[in-house]
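Sharing a structure with you now.
With one protein chain withheld, the remaining protein chains of the complex are depicted in position.
Just so it is clear, A, B, C, D, E, F and G label the chains in written order, and each chain counts residues from 1 on its own.
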Amino acid sequence: MAEGKSPQQVASIASEILQGSDRLLVTRASPEAFSAVREVVPDASYRETARAIVADRRASRRAIPGVMVACAGTADLPAASEAVVTAELMDCEVERAFDVGVAGIHRLFDSMPAIRRARVIVVVAGMEGALPSVVGGLVDVPVIAVPTSVGYGAGFQGLAALLAMLNSCAPGVGVVNIDNGFGAGYLAAMINRAASAGTARPGRGLDAEP
Amino acid sequence: MAEGKSPQQVASIASEILQGSDRLLVTRASPEAFSAVREVVPDASYRETARAIVADRRASRRAIPGVMVACAGTADLPAASEAVVTAELMDCEVERAFDVGVAGIHRLFDSMPAIRRARVIVVVAGMEGALPSVVGGLVDVPVIAVPTSVGYGAGFQGLAALLAMLNSCAPGVGVVNIDNGFGAGYLAAMINRAASAGTARPGRGLDAEP
Amino acid sequence: MAEGKSPQQVASIASEILQGSDRLLVTRASPEAFSAVREVVPDASYRETARAIVADRRASRRAIPGVMVACAGTADLPAASEAVVTAELMDCEVERAFDVGVAGIHRLFDSMPAIRRARVIVVVAGMEGALPSVVGGLVDVPVIAVPTSVGYGAGFQGLAALLAMLNSCAPGVGVVNIDNGFGAGYLAAMINRAASAGTARPGRGLDAEP
Amino acid sequence: MAEGKSPQQVASIASEILQGSDRLLVTRASPEAFSAVREVVPDASYRETARAIVADRRASRRAIPGVMVACAGTADLPAASEAVVTAELMDCEVERAFDVGVAGIHRLFDSMPAIRRARVIVVVAGMEGALPSVVGGLVDVPVIAVPTSVGYGAGFQGLAALLAMLNSCAPGVGVVNIDNGFGAGYLAAMINRAASAGTARPGRGLDAEP
Amino acid sequence: MAEGKSPQQVASIASEILQGSDRLLVTRASPEAFSAVREVVPDASYRETARAIVADRRASRRAIPGVMVACAGTADLPAASEAVVTAELMDCEVERAFDVGVAGIHRLFDSMPAIRRARVIVVVAGMEGALPSVVGGLVDVPVIAVPTSVGYGAGFQGLAALLAMLNSCAPGVGVVNIDNGFGAGYLAAMINRAASAGTARPGRGLDAEP
Amino acid sequence: MAEGKSPQQVASIASEILQGSDRLLVTRASPEAFSAVREVVPDASYRETARAIVADRRASRRAIPGVMVACAGTADLPAASEAVVTAELMDCEVERAFDVGVAGIHRLFDSMPAIRRARVIVVVAGMEGALPSVVGGLVDVPVIAVPTSVGYGAGFQGLAALLAMLNSCAPGVGVVNIDNGFGAGYLAAMINRAASAGTARPGRGLDAEP
Amino acid sequence: MAEGKSPQQVASIASEILQGSDRLLVTRASPEAFSAVREVVPDASYRETARAIVADRRASRRAIPGVMVACAGTADLPAASEAVVTAELMDCEVERAFDVGVAGIHRLFDSMPAIRRARVIVVVAGMEGALPSVVGGLVDVPVIAVPTSVGYGAGFQGLAALLAMLNSCAPGVGVVNIDNGFGAGYLAAMINRAASAGTARPGRGLDAEP
Partner (left out) sequence: MAEGKSPQQVASIASEILQGSDRLLVTRASPEAFSAVREVVPDASYRETARAIVADRRASRRAIPGVMVACAGTADLPAASEAVVTAELMDCEVERAFDVGVAGIHRLFDSMPAIRRARVIVVVAGMEGALPSVVGGLVDVPVIAVPTSVGYGAGFQGLAALLAMLNSCAPGVGVVNIDNGFGAGYLAAMINRAASAGTARPGRGLDAEP
């Protein structure tokens, strides 16, 4: 996470990470932080919507299908994209359903075939945060819920959505911090890789976040 | 509201109300309060689920169709029933859909024909409070949302549901206090009578609550 | 709602909406968002006080009387104006009483004749949020209460007013989110149209908000 | 204040106070505490509504007119009565207006002649706590506002009323703790005695509260 | 209060006020607001520390002694100065003790002679907000407590000080909103004028705040 | 969940569930609720520590290894046991580490061999809720964190632990509601079954909770 | 801490502790817990005010002077006594000043000679929690501040005092949890023993709390 660190500090940590890892992911990064990183990591790229700096030096890449990331609309895209980037860096192929708010539930139903294919679903929602409950009631796979700070007034910067998700009446829902697309993508990738492998232990995590 | 008053105080106020009105409604009433009221209002009855004391001395009763009260399940029944009792005392016929939680959304769809008949819908929900958003997205009539204190932990006695409802991404939703079935039934009846009459002014409210 | 979206995103959504609708309403819009919208919607106009972008391509317009919007003073004008714009776009004629704070209650009484004419009243207030209770005690029609973030310190950006309105001792009050003039205007228009028509169903809502 | 102390502790402190004072006031006292006090202070009496233990051994008593205590209804009586008892023990004559809620504002106006006579007004209110703002806008004397824990749900045990009073748009309002009738009566008596005397310093306070 | 209003709106209201009053006070005013006001009220002046715009056209001015304003230090000066300006405009002479924090209690004791002369004391404090309790325990006159937003972290923009003051174990303390020097100065002046006059009713308040 | 329902309501729902399922789980159940259930479900048993009513009529039972439930001590046992019961009913074998608080971290290390065997770990903690962060930093498998209401004062009934877990600096942590052992056990079992099967879709959930 | 554990669980843990330690301390213990403990630890005693179960089997006891415990009054005695018991079990002699509230600051000054003798001071206070700031300003030794849940309304069960203490304008103040006399006594004893020894490391803590 780049917040709370100067661009120089971010660049220095990024450089250090890539000495021990073949991947780099810096979340919540400003364009200024990216400029500083690119000085020392020329192959780094900036995912603007996700506000993420990425470098990927893997010799071969896997893309294990099974992760779905769903959200309600435009304003939730930063967190949803952060989850996508994270899971992709962790060897997963990610399907997207980015326009499925509860107030237009027919759009959610249009996406049900894709949703039903997933082994784990990341659901990103601000405002009243109802989407994970609805999705969780429709599927039998783990749902990782990401409240976002989208909204105003009594949304209290994501608190309303967070509380809603923690109180989901659908079981099988795990919640991460407000706007924490990284944490959700990471957890989803862990689950997907384990489900894919059918082995006792999923592979290593992503040792790549300053 | 009987809470915060002694049974004797409730009985005394109830008696006074019936001197100027043909109806009595006392909400949040304990059995003890009812016993005291029955001493002075022998025709009073006690709606146990709604925790309401009712007396109805109207010469003729109307039952204007158009009000629907929906809730998710057993634990929401007290607030939902309070809304029903209130709207009925205010000349409305009330349809019920009492098993339509968002985590089992097919049950909600089974109730859609009745829901679509309504001119105003009271939606009662605890936990994550997502039901009003889903219903609001499916209909074009006013939705009165009642958060309930059902839940535990991060539900904070209804706060989670309240915040969710205030942040509903469906427009056309008005919210009342936690567990305030009375307020919702009252407002719904006002709206229904106006819509029924097609006159500039709905009839008088219910001058009957201590 | 334009907040949380880039001007380009707003413009793109606005353009899309007008392909399926004859009206456009974008709330919480900055002048920058308006500039971007005007590029693609040349007939759009900007209501500065309401911070709203509006386009209205209806062949004929109705103006059903019955909606009153009341607020206490200058600082509440943005939310109050947002409610007015919304209800007007939904075929309602809106009366205004924009100087009726509880601390100068005689001004409220001066407006009572107009207030009594209304079929539904939107009451906008910040600070202690007392106005809906006072108005609700004086009329027999639905009151839609809009807390505003006006105030400072223990007003907590509108929380004080929100809580006050949820605890109104006058029945018949429905509350929307802090500063949510759009939601209040929408709900009021729904109620007014139903009351005007005297039919079982009010007309369609406003399918016009990104 | 008797809360948080055992009856024996209360009795012991009460006895000690009366060795140095001619008056005793114990607030928030249970009947058990009163029984213990009466053992050692036989002339103590118990004000049930105010939950206060009182002993008054003054040789001569004054009753300076000028204090008004107003509240909305039955459930606010404990705090209002506590204010009355306190001010009376501090040499003030207290007028009462105990049925003047904002949702029935005509009753407040019926009490205006008495209210206008007061030099200082204690206003007690739960729920939305709007009464001090309305009263403060009608008079030119200090208003001492007492929020009460009357209400439920989003009243949060008096928090809603407290915040409303702190944000009163009428100037000249000082606020005390939730349910703190004692503090309000004490402050009102201080002000009334000073206003009555027209001297630079009001008399001594009430050295009588354990 | 100028916050939430444009400079033009402030100037327009200021101009209007001075048509019916001989004094103007605008609190929480920016230099920009002052520039706009001075265009239409050439005799207005700006009190920088208090962030207040003042115009005073009284033919003769009174300065009734009896008000003391105390605070702990530099960062509390804006609220304290606002209280001073307000009380002075309301015909009071104000003594100051601006360096009397509880952590250096000897400085408070150095000011005791002046404090004891006062008929009413405004105590301004941020951080832990302890000063009103200490002062209230030392005097027998009304204390008006003003919490300030001075501090950081768990001060929560003045909430810590506000709660401390509401829970003061010294009786005779009335509290106003965070940073509300205006409200405290107004209430103190009301009390001081009444105490000075020894009449049943203090004079009129200050009809001068937009 | 039995809370908020009468014993009779619980019994009636339990009976209904077992008509469509071979398993029953009722959480947060009082002994009274169990008595009522046993009347209609004679083979039900009561897990006292977990406060859970269980009936298990499966013809054959599986016990897929891979779930670990860890907690810090005695007071966390109810939530931890609820997680164990739930996962066992969902075909999982559950290892326990019930004495591994962060303040005695050597005990955690003693359990590391068992913890490293797990495919998913439920970590239950009250007080400061630090255990999931420490465990999450030691393993590469999903951690499901359950805050408990254990503690007092500034623990705020589990809020402190909940916030700590949501802010875990270890990635791969999903959080459920305070004391929600059921939700954690359910989610862990979902993940474990998927990881065990290595198929695209985990089996059906537990359709057994009223 | 006995809360959240059954008497049998407490007794079992107590018994186990005494197998590895010569001292036992169980805080927040009910009389029922004590009865159960006395069954298995016959030499245990119950400190009623502190609600603590104690057993002390040390062959020789030290009593290092240097710890002072100060509080404002009767209702703070449980937490203050818990601090005293804890520090005494940890080889410290404890002076007490149990009647030194800020609203009667002369009593605090009467205790100053004893306070000045201390090497570390535990200050216990509820309500506005101002005492640690005042004491901290008068001495040059560490102050351990214990907020208590004494108070009502906006004291929010000790939150007001807690926030005040965290914002103390006197440096050298460390804060523990609400009502946590144990933690304060433990920390004070650690400091006192180190200061007494003048060695680099204080002795071992108290391995004695279930």
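As a working rule, contacts are C-beta pairs under 8 Å (C-beta built on N, C-alpha and C of every residue); 3 or more make two chains touch, one makes a residue touch a chain.
Keep in mind the model is a prediction, meaning the values are calculated, not measured.
Undergrad: Determine which of the presented chains are touched by the chain that is not presented, and list them.
TA: A, E, F, G
Undergrad: Quick one: say which of F:Val67, F:Met90 or F:Ala161 touches the chain that got left out.
TA: Answering carefully, the residue with contact to the hidden chain is F:Ala161.
Undergrad: Which listed residue (F:Val40, F:Ala114, F:Val134 or F:Ala197) would be found touching the missing chain in the intact complex?
TA: Considering the complete complex, F:Val134 is the one touching the chain left out.
Undergrad: Looking at G:Leu18, G:Ala161 or G:Val175, which residue reaches the missing chain?
TA: Residue touching the chain left out of view: G:Val175.
Undergrad: Mind listing the chain F residues that contact the chain we can't see here?
TA: Chain F touches the missing chain through residues 72, 101-105, 127-130, 133-134, 136-138, 151, 153-156, 159-161, 163-170.
Undergrad: For chain E, which residues lie in contact with the unshown chain of the complex?
TA: Counting only chain E, the missing chain is touched by 74-75, 150, 152-155.
Undergrad: Name every residue on chain G in touch with the hidden partner chain.
TA: Considering the whole complex, chain G reaches the absent chain at 66, 117, 119, 140-142, 144, 162, 166-167, 171-178, 182-183, 186-187, 190-191, 194-206, 209.
Heads up, the rule we're going with is that only the chains that are shown with their structure count from here on.
Undergrad: Which chain's mean C-alpha position is the greatest distance from chain E's?
TA: F
Undergrad: Please report how far chain B has to rotate so that its Cα atoms sit on those of chain D, a copy of the same sequence, as a value between 0 and 180° in steps of 5.
TA: 90
Undergrad: Please tell me the distance, in whole Å, between the geometric centres of chain C and chain G computed from their C-alpha atoms.
TA: 56
Undergrad: Roughly how far is chain A from chain G, centre to centre by C-alpha average, rounded to an integer in Å?
TA: 46
Undergrad: For chain A versus chain F, what separation do you get between their C-alpha means, in angstrom?
TA: Taking the average C-alpha coordinate of chain A and of chain F, the gap between them is 25 Å.
Undergrad: Send over the residues of chain B in touch with two or more other chains.
TA: 153-155, 159, 162, 166-167, 177-178
Undergrad: Sort out which chains touch which and give me every pair.
TA: A-B, A-C, A-F, B-C, B-D, B-F, C-D, C-E, D-E, D-G, E-G, F-G
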